[in-house]
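Only a single protein chain was left out; the remaining protein chains are all shown in position.
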Amino acid sequence: MDTIKTISNDLNLVRKKRPLVHSITNYVVMNETANATLCIGALPIMSHAVEEVEDMVSIAGALVLNIGTLEPAWVDAMELAGRRANELGIPVILDPVGAGTTKLRIQSSKRLLKALDVSIVRGNLGEVASLAGIAAEVRGVESISASGTPDEIAAQFAAIYGCTVAITGPIDVVSDGKRAANIANGDVMLSRLVGTGCMSNVAVAAFAAVQADPFLAALGGLVSFGLAGELAAQISGDRPGTFGVELMNALYAVNADDIARLAKISVA
Amino acid sequence: MDTIKTISNDLNLVRKKRPLVHSITNYVVMNETANATLCIGALPIMSHAVEEVEDMVSIAGALVLNIGTLEPAWVDAMELAGRRANELGIPVILDPVGAGTTKLRIQSSKRLLKALDVSIVRGNLGEVASLAGIAAEVRGVESISASGTPDEIAAQFAAIYGCTVAITGPIDVVSDGKRAANIANGDVMLSRLVGTGCMSNVAVAAFAAVQADPFLAALGGLVSFGLAGELAAQISGDRPGTFGVELMNALYAVNADDIARLAKISVA
Partner (left out) sequence: MDTIKTISNDLNLVRKKRPLVHSITNYVVMNETANATLCIGALPIMSHAVEEVEDMVSIAGALVLNIGTLEPAWVDAMELAGRRANELGIPVILDPVGAGTTKLRIQSSKRLLKALDVSIVRGNLGEVASLAGIAAEVRGVESISASGTPDEIAAQFAAIYGCTVAITGPIDVVSDGKRAANIANGDVMLSRLVGTGCMSNVAVAAFAAVQADPFLAALGGLVSFGLAGELAAQISGDRPGTFGVELMNALYAVNADDIARLAKISVA
């Protein structure tokens, strides 16, 4: 089956099975991430207490760890939940938000990557480069520059950490060390709204809950999300507030037909 | 005075008195809940520090406790605030989010129900059933199934805990053990936006701040909120992002005339 058919099928599967996506994520994007989870067709739960994360993740289809408003106690909960997810074969998606900005963010990301079997890391260019030991500038949560192309940096990251990595930007890049793909869906408006990276994580997680191959799950989530961004921008134009509303409408509406017609994937 | 006239009067009273509604609630819905509080006509405050919750609740008209992003330290604050509210005769509304999903959620909900004189419990069918000891499936925050009808489960819950209970769903059910009512207002779009249950809590709380009978306060809040959902869906259609925006517009605009014309309550 070709990639686009797989993605279309997986999107239909998400909407049929409605997997629970458990997010331990940052305060800034919790609402928008939960709504994005619901719109793509899965069910959201946000839960971070060490007393319950193992119970919660046990009924989930995927686990998202996001260090946006990082606090060491939350990383403890992420590790606990992640270990349980690993035991049960539940895919773990990590977003190393702001890695490269402070020591704590690099350390916490590396701690999770070492302790856990992470399926997919999703970040921007500077974050992924910083974790791969490549010089980069990250200003807060924004990637400013990095020494290398997204393709090179993704390949290097995948080689070091042995997992699938997805770098989002003007062109999204996905690599698992053996396979690589570029996705040309998306719109510049995605950079004018806070939390679109975080929302793309849950799209990837929803796909990972129904698709055992992390490389294909990352492609599915990012194509669907990028396409929703394109469709939303056609309505909103250059208005970030309106774009935020239309992005949810589009995530809910985007379907297998849209993917067949509009996906722009090139697999290397 | 008949029920619908009471509700209409109470809505006018909320907007005249602007009671403070103190919420100790989850991170996911704080903004939307605060805006819903403001739109229905009350004033919101979110405050959770054990060092100040007793001071804060003392000037409030109602207290909302919501265990959505549950953490034991927050339950301590909820209990402190709730005890003070009880001393001062300020109504307490509890939303046992996700009860039935993890042990911690059942335990925390029961702890609050035991320690406090709760006026109104508002939850979905699975959450309320789980607390009443009735078999149910809750997936994250979503009720999947329960062994019994909403009317039966509400009656059983009210009998066990001796308070008013409101189960929201396609048809809302309110019971205080002696009286029971069904509300047919609302729209399926309320299930496609995160936090609508949480928003309905503050509508109920705003009514409880001006209406001493918890059964009537629950009816007033849920009719007003359900009606706002209906009116919003007429504009948004099947677009969840737009529905979120229009729900706030409708909560702000819904008035006593709308209630007189459109409320669908049947009191048993």
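For clarity, chains are labelled A and B in written order, and residue numbers in each chain start from 1.
The working rule: a residue touches a chain if its C-beta (ideal position, glycine included) is under 8 Å from a C-beta of that chain, and two chains touch if they have at least 3 such contacts.
Owing to the predicted nature of the structure, the values given are computational and were not obtained by experimental measurement.
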Touching the absent chain when the full complex is considered, from B:H48, B:R122, B:R139 or B:R192: B:H48
Touch with the omitted chain, as defined above, among A:H48, A:R84, A:R105 or A:R122: A:R105
Contact residue for the chain not shown (choose from A:V29, A:L63 or A:A181): A:V29
Contact set of subunit A toward the excluded chain (per top definition): 26-29, 31-32, 68-72, 98, 101-105, 139-142, 192-195, 238-242, 244-245
Residues of subunit B (touch criterion as defined above) contacting the omitted chain: 18, 20, 22, 27, 30-31, 34-35, 38-39, 43-49, 51-52, 55-56, 59-60, 244-249, 252-253
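We adopt the following convention: only the chains that are shown with their structure count from here on.
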Superposition rotation for subunit A onto subunit B, Cα-based, multiple of 5°: 120
For subunit A paired with subunit B, centre-to-centre distance based on mean C-alpha positions, whole Å: 33
